[in-house]
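Of the protein chains in this complex, all but one are displayed in their positions.
As written, the chain order gives the labels A, B, C, D and E, with residue 1 at the start of each chain.
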């Protein structure tokens, strides 16, 4: 069993808030991340898959295939987007890094199986200081 | 003469567009950066000042003073903000990294003199791949 | 279950030595790290906690709370300090990165529970080349 | 139980191809990595070992010993070499990052035991975007 | 006047040697970099251009245009190539980082003018430790 990880990037706007909270309550719970005019990040994403090395290629998976899946399923819908308003798989969810990592997992789990690997970890950095990992 | 540089960070939302352009024209000129729903970045800022070493302290300037000026004049107004909507010193300007670096220079030039140094360079990274430097 | 990690920094002096060893013996075992006049490092600390996402906030824990605990219990006592002489929770211990990571774990284990999470890993970088992880 | 990791670097040339494939087939499977004139990388290697802290030294292992083993068994044979042509422990293997990580594990497993630790992970970065981990 | 920098990457094989030197002489002058079986690097390239901000766009140049020029003129010919054997603009030159930086300058100087900027600096990292800058 081997693990292989692909790093990708996307830039997006978001806001942490609950529509059923007042502005003051949102500010109290979510701090400046609740700014109604949005803020944003350069997100860094590490997707780790696991499985056996294919003896014919020496690869677990062809990284071009893994990269294409991540682009189609995650980067394309998120990059230069507003996570709260424009990302189908985040609709109705709080746009926290935790929820985003989990949603990215759901976007990738089955497509990764289709190229012969198992999704192991989605690691998402909102900044270099704040890092979420989801293992399914 | 010595140069000293302080690194700081801020996260913000922005959009590249001209109100006098149609949406199609904005998309043509500014690409996905013109998304009307905003996107954002983790900006990294390097502020370099120059001058003589003070023989009493061994410092060009006390970095606490420089850091305080950068916080008050740049980070506080920009961090977790929408650059187009909420930042006084960017009002009416295209929110490009070039214009932002120049506006940060203007925010810092005189306050830096008040602590006995001369502003040398504002270096602003929108991402690790896109970097602007302004020398006044 | 989700994992969230907060990165923090501190700068400190230390020395690797045993008072019951001669200077020569200390030099033999600990090399230049045994210098009686101390040396120091910019330590980087990654604290990982785990638990369930709170559906009300989308957070595992509020990172402000986690960051405050790390500041109070770890950074404040260590930053700009001499690890051998000034840090209560390292008193009487060899100031190795291994022992320091373990002591940081002990500083954090219960406070992290008080904010509703479980401590998962303390990762401590003495330099980019030397990294210790402790999982309890 | 504690984990300690040592980072090392090496620069090498390689090529991904199978001698029983035609050039066209190699290009189809391995892309530009199959270039018959080679290409190369700055590889970054993280070797993680685990075990108990030695109460006499505060160390899991003396990092000088671990570093020497990695130098002798891995860096010396690989650095500034052609992985396909000149590295005994890669002879007859596809020079993929997966196979290289596994071969490095085999180079290190027993020597690491000889200094009183257990090999836990070999993590190999071909680039910052492509990362392989092998846990034995 | 403003400076804008674009970072790009390429991976390549090379060898430092003179065909008119004996193998021993090449080894003496160029060390392990003269290995006849090649070695390679992940090169990082920073291209800095300068000029006036275009008031219509807020840009010095459209980074898509700059990036396209760098891709066509530098990355495409170098990436996954053997610098000694396959790169027209390095033919007959010693494949040192110095010569490569200078040759990249010559590849970029006029195309950069065609998008309305002036080339200011080519900065080329062979590794994080070895960095060349050429200013024309």
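Here is the rule we use: contacts are C-beta pairs under 8 Å (C-beta built on N, C-alpha and C of every residue); 3 or more make two chains touch, one makes a residue touch a chain.
Everything numeric here is computed off the predicted structure, so don't read it as measured data.
K.L.:
Mind giving the shown chains that are in contact with the missing chain?
P.N.:
Spelled out, the missing chain touches these shown chains: B, C, E.
K.L.:
Of the residues listed, E:27, E:85 or E:131, which one is in contact with the missing chain?
P.N.:
The missing chain is touched by E:131.
K.L.:
When the complex is taken as a whole, what residues of chain C touch the one chain not shown?
P.N.:
9, 11-14, 32-33, 35, 37-42, 79-82, 85-86, 127
K.L.:
Applying the definition given at the start, please give the residues of chain B touching the unseen chain.
P.N.:
Listed in rising order, the touching residues are 1-8, 46, 48, 53, 56-60, 62-64.
K.L.:
Go through chain E and note every residue touching the omitted chain.
P.N.:
Interface residues of chain E facing the absent chain: 16, 18, 29-31, 93-99, 101-102, 128-135.
To be clear about the criterion, only the chains that are shown with their structure count from here on.
K.L.:
Touching both chain B and chain C: give me those chains, sorted by label.
P.N.:
Touching chain B and chain C alike, sorted by label: A.
K.L.:
Based on CA centres, what chain would you say lies at the far end from chain D?
P.N.:
Relative to chain D, the chain with the farthest C-alpha centre is B.
K.L.:
Could you give the separation in Å between the centres of chain A and chain C, each centre being the mean of its C-alpha atoms?
P.N.:
The separation of the two C-alpha centroids amounts to 29 Å.
K.L.:
Hey, which chains are touching each other here?
P.N.:
Inter-chain contacts occur between A-B, A-C, A-D, B-E, C-D, D-E.
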